[in-house]
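A single protein chain has been omitted; all remaining protein chains appear in their positions.
Now for chain A:
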């Protein structure tokens, strides 16, 4: 199954019955899949007139307390940023998928990871965060969709799945384990009770500065809980590693191949793969400082996540970067070359 289709099927199984999208390469198969399947289960699939309309429909659906989702690729996500900010400002849960392509502007349509800053720093204006997940296999995409909906509901905030064109387009074997859909009580939802209970208001406008500051602080208290409880990362051969690579998504797969090749050549390399990008697994990085002599961040960008690695390392070890951008996927041989170069320097 293609990664994009797997995201769609997983969303259905996670209880999502409201999808609003607008086609864009390389994520279109997700919408196409749900357009076929959603009507059969009595759900709503709607191709909106634009990305902006789609995200605002998500805002509306989420206000009513249902699981809602939208998906797009990089330029389309930029259009959605306003809506994402309103969703965060209204404390609404939803899932947003970004199957990244090369940028900036219309950029290209080949795989990229150049939206890391946007996803983790500013998915919209204002003080806000989304929980950002970075799957690296088609199977993991499935597992993460369930988690993304659950965590969005639990913390009343948007979840973003940051994939890329490679993961969206590739086919891998995938299993859909029977999973219970977690029902989260949403007493805040504006879902109509014919005046039989006090009416709810979903809103992101607070003109009194004190009121707004209180709201934002309350939200950041929840963000602190997310930081404490929801960090996910996978470590590979890091226990004795001299050189620790840090990479997510597609580039983590390439890095893992490079780590294996380096080990064959007697270089002790390891890999930390952040699965959540926000919150970032800084503790894993800090723990690795005990054995690591240097870090190498590998991205399909000019270097974005490397900022978070540097912040976590905090000057304790040198942090190197290798990346390709514009839709080019680095080869394991290129990454191995970097490892060898660093290894020569630190020995």
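Everything below uses one rule, namely that contacts are C-beta pairs under 8 Å (C-beta built on N, C-alpha and C of every residue); 3 or more make two chains touch, one makes a residue touch a chain; residues count from 1.
The criterion applied here is as follows: contacts and distances are computed from a predicted model.
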Candidate names "Electron transfer flavoprotein alpha subunit", "Ferredoxin", "Nucleoside ABC transporter membrane protein" or "2-oxoacid:acceptor oxidoreductase family protein"; UniProt protein name, chain not shown: "2-oxoacid:acceptor oxidoreductase family protein"
Option touching the unshown chain, where A:105, A:173 or A:195 are the choices: A:173
Options A:8, A:26 or A:43, residue touching the unrepresented chain: A:26
Option touching the unshown chain, where A:110, A:325 or A:343 are the choices: A:110
Contact set of chain A toward the excluded chain (per top definition): 25-26, 109-110, 165-166, 169-173, 253-254, 256-258, 260, 329, 331-333
